[in-house]
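One structure is given below, encoded as structure tokens.
Complex shown without one protein chain; remaining protein chains in place.
Letters A and B mark the chains in the order given here, with residues in each chain numbered from 1 onward.
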Amino acid sequence: MNKRTKQRIAFAIFRLLSLAVVGILLWILGFIIYRGAGTISWEFLTTAPTDGMTGGGILPAIVGTLCLVAGSVVFAFPVGLMSGIYMNEYAGNGFVVKFIRVMTNNLGGIPSIVFGLFGMALFVNTFGFGDSIIAGSFTLGLLILPLIIRTTEEALKAIPQSFRSGSLALGASKFQTIVRVTLPMAFPNIVTGLILSIGRVSGETAPILFTVAAYFLPRLPHSIFDQVMALPYHLYVVATSGTNIEASRPIAYGTALTLILIVLLMNLLAGLLRKYFGGKVKTD
Amino acid sequence: MRKRIRKITEHLMQGLFTLSGGVTSLAIILIIIFLFKEGLGLFRSSEVEKAYVLAVNVSNPVGALDSRQIKEIFDYTYTNWSELGGADAEIIPFRFEDIFSIYDESELGNDYELLPEKLGEVIASEPNILAFLPELYVPKDNADLRILPLRNISPRSFFGGIEWMPTATPAAQFGVLPLIMGTLWVSFFAILIALPLGLGVAIYLSELADERMRKLLKPAIELLAGIPSVVYGFFGLVVLVPLIQRALNLPVGETALAGSLILAIMALPTIITIAEDAMRATPKAMREASLALGATHWQTIYKVIVPYASSGIMAAVVLGVGRAIGETMAVLMVTGNAAVMPRSMFESVRTIPATIAAELGEAPSGGTHYQSLFLLGCILFLITLVVSISAEVISKQPVNKGL
Partner (left out) sequence: MIETRNIDFYYGSFHALKNVSIRIEPHTVTAFIGPSGCGKSTFLRLFNRMNDLIENTSLTGECIVDGENIYNKSVQVDDLRKKVGMVFQKPNPFPKSIFENVAYGLRVNDVRDKAFIRQRVEESLVSAALWDEVKDKLKKSAFELSGGQQQRLCIARALAVSPSILLMDEPASALDPISTSKIEELIHILKQEYTIVIVTHNMQQAARVSDRTGFFMLGELVEYSDTKKMFLNPEKAETQNYITGRFG
């Protein structure tokens, strides 16, 4: 076979494969949207489940997921931000930083179910929080910590050194330079990372199985020591172990679509942010 | 004064930054401590249920039994003591609750205070009995009865065992081999599917796609990475599973194949992104040198660019495998979770993460079942540690010079 024919065939295959990947995505999204669109309504989003989770809405699960997102971000964002600042601005390039980076990478590679085990052992049992928002938030917070650290580090790294030198030359201290110059410039990218981790938190199931998620709890939480329902776990429950799986299918589709919409929204937000601020950050 | 406050604040903040820098390391250390503390406790636990013992008639010469033997006796797989080094006689397995079919409840006393005595009588009268009793009711000072020495659960039976029956009585079986094999089996085929697909897309993205196509594909891949695993699982459950069942005419659609397919889709973004970055990093000079010699673009890709990016591609594969091995919910929902050694793609399998997710809720805290699930967590942790580190080492590898 002629080498040009070979090239033509190979490239056609790659084109096809790429289309296939887009096709798979569209298939999944399309299917969930098509089946779930009929279920989602204002009522579905604002009422509690009824009739053994074959009727009603998913309000407690939405509220629960919001609580978990808020809780994990409140914990992970400041810590991740400061850790990223430490790595990029203070730590230099010695053994310590390399060690921390390896540890952060490792933490990022640990499967979510292991976080669930750990969260149960530490927060639920040892700290005695029980199954609660706070235990779940800490567990999820640890899960997204590497992501936040990495995006912070990268955002800071993208700021040209000249801006720091400029500020330092004017007599500003290192800390002032970070707070007034470096961080504001890096902020859009840091927030992009944060938004993506919110998407991640709202979809994680395994870490909350044994730390917070309630099978069925139609009331809303009163304190951070309450258990809550959560969207991903609710989907798992109504899809596999509800009281009447066939009857709760529409609920499952609606829940899946809600989750997909959250992810879509977060990706869209992140994309917009990147597009809007992308040019401004890379001044060099 | 103001200057001093500022200085103190700065030192304070620097300290805080440094502390935060250590959080991930601390988390890893805590994870190791808690996982292994609970997990390794399993090997200090007795092979039969807590607070229970095994008793035989004093005339029976048999020694300590291992958990598998105990289980098989009560399953009537072993039926003769001679198989276990005893006399040639039929084994009579006896569970504690069997006493109620011999004696009426009234004969055992109001507070079961006569229970130990009656149990003693049963054991004394039956030389070939193997009785499984709560410690509480073991008859005292009965010369016709001998308590069998019990072993702890051994690492050998855990890592080498092929039966996972964590709630079996009298002896739970913690053979983790089917779970490990199930995990590897599903992940292996997932990568087998995802690698050619992912590599093809990576080549397309880095070499062929114009700006317009890239702008379409990149967000699509990001989205694919962002879809929650439980949604993948749900999609697999309601679409793939019935499809597989019908297309291949199987009794059930929840198979290793369904798991591998879903995992392949989930591993795609990792593989594509990392492989694309690696190929993009190939120096322009290499590309030009090849093209200037009359090579076609495709020849340049597979003879120069892919080999040049091979360490990055390997890292992509390793991380993809890592992602597949650790994935929980999707696999839990589509593979059927039968804890048996995988033999084909068309049968149900069960992975380590799925086992933890499915069973931890029912395992009493501190019991052997609970401990065994933590030990599974340790295995997962170690696997992913190896994966992370080897991906790091591989991707830092200098370009293969010798070829």
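Note that in this section a residue touches a chain if its C-beta (ideal position, glycine included) is under 8 Å from a C-beta of that chain, and two chains touch if they have at least 3 such contacts.
Note that this is a predicted model, so its numbers are computed, not measured.
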item: Which of B:108, B:295 or B:330 contacts the chain that the document leaves out; value: B:295
item: Touching residues on chain A - with respect to the absent chain; value: 3-4
item: Missing-chain contacts mapped onto chain B; value: 283, 285-296, 299, 303-304, 307-308, 399-403
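Convention: only the chains that are shown with their structure count from here on.
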item: Distance between chain centroids, defined by C-alpha means - chain A, chain B (Å); value: 24
item: Chain B - residues contacting chain A, complex; value: 6, 9-10, 13-14, 16-25, 27-28, 30-31, 34-35, 38, 196-197, 200-201, 203-205, 208-209, 213, 216-217, 219-224, 226-235, 237-239, 265, 268, 272, 296-299, 301-302, 319, 322, 325-329, 333, 353, 356-357, 360-361, 365, 373-374, 377, 380-381, 384-385, 387-389, 392
item: Touching residues (chain side chain A, partner chain B) in the complex; value: 3-4, 6-7, 10-11, 13-15, 17-18, 20-22, 24-25, 28-29, 31-32, 78-83, 85-87, 89-91, 99-100, 102-114, 116-118, 120-122, 125-126, 142, 145-146, 149, 173-175, 196, 199-200, 202-206, 209-210, 232-233, 235-236, 239-240, 249, 252, 256, 259-260, 263-264, 266-267, 271
